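Only one protein chain is missing; all other protein chains are in place.
For chain A:
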Amino acid sequence: MATDFWASSHYKRWITDRATLKQARAEDLQYVDDPEHLEFLDIYFANAIAKLGRKLQLRQRAIATATVFFRRFYLKNAYCETDPFLVIAACCYVAAKAEESPVHIKNVVTESRTLFSQHYNVKNFPSDNSKLGEMEFYLVDDLECDLTVFHPYRTLMALCKKESSTDEDDETEAGEVGVGISADEGQRYWGSSEDKLEMSEAALQMAWHIINDTYRGSLCLLYPPHLIAIAAIYLTQVFHRPSRDNLSTLLQPPSSTAPHPRRSSRNAAESKKHQDPVTFLAELNVSLPLIATISQEIIALYALWDRYKDDSLPDTSSSSRQSPLSATGGCASRSRSGGTPQSEAADDHRVTPAFLSNLLMKMRENRLTDLAHPPTGRPVAVNKMLERTQAAG
């Protein structure tokens, strides 16, 4: 399902807004001290999915699909009432099937148990296949059987090409970047390669990684994938080009905007050999202020991520961990504390996975206490709210 995004379940049922996202986290919000911790959890879970996905040797696309499944599931469920790790395993398991690279259920169980107990302090991941099978059923049910997910990668490959590359080169490129849409297929829907924006290999890689990184936030629930791709291209241009002034003026506030962003149907009429980025972006039939908004949200996500310290490093490939901003933003490596569960997030305003694992556990415990009607007669959630309002006022 690659063509008609506007007729897809993805567009019709799964593009949502901030208010809905907020509503979906309402229950969890009662159990955290700082609402920001929920945003850190978004990163934390995305990292966990990526790690499990890599262990299962899933393609980037399947990992992205698993992440989208996870986000969609938690539009309808609360972290504190579910077992997110079992959900993660189910997301990877279903995504592998949906993306035609099925993995045996036993494999998923084994890898999950190992990974989650080593890095996430999850000691009770069920060893029984049928528990994962059961979770798969609830997941598919809550996904309303919508298993086709669109991703920005294809748009990226359709809009951009490597500098001075011929169409043939596109396919021989290393890594998954090369496995995008073929020149031939691309041509059918996106015009000839002459219309494509030329980028250096490094820039193309960067755009690819920016797209990967967007899955650490909620962008995939908020915006159509091709707009996320275009934002990634825009950001890449900003980071990579001296002429960034041109671009920022281009994206300055409300000029006349297309009210409803449609897929970029680019006029094949004038095909120039070398597209310059400004013209390129201007010619895409999309709302540029919207692209600017998405870009800002991506940058905000990087800012957040810079304050997140992943202390479980072994298999995090350096390239995917390196945010374009951290190169410029100068975040020196901190000493690893070993993440004592009790340590506050505070020290240097960094949040660690250990802290979040602990937070998750507490959220559940408190939820449980609430449900069991505590002897104080005052549910924990209420206490938390009281504390917060008292602290605030």
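One rule holds in what follows: a contact is a pair of C-beta atoms (placed from the backbone, for glycine too) under 8 Å apart; a residue touches a chain by one contact, two chains touch by 3 or more; residues count from 1.
FYI, contacts and distances are computed from a predicted model.
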Could you tell me which of "Ras-related protein Rab-3", "Centrosomal protein of 19 kDa", "Methyltransferase-like protein 5" or "[RNA-polymerase]-subunit kinase" is the UniProt name of the chain missing from the displayed complex? "[RNA-polymerase]-subunit kinase"
Tell me which of A:Arg54, A:Arg307, A:Arg350 or A:Arg364 is the one touching the absent chain. A:Arg364
Hey, which of A:Arg54, A:Lys97 or A:Arg350 is the one touching the hidden chain? A:Lys97
For the chain left out of this view, which of A:Asp28, A:Asp42, A:Asp83 or A:Glu297 touches it? A:Asp83
Tell me where the left-out chain touches chain A, residue by residue. 1-4, 7-9, 61, 76-77, 80-83, 86, 93-94, 97-98, 100, 102, 105, 121-124, 129-142, 144-148, 154, 171, 179-182, 184-185, 361, 364-365, 367-368, 370-371
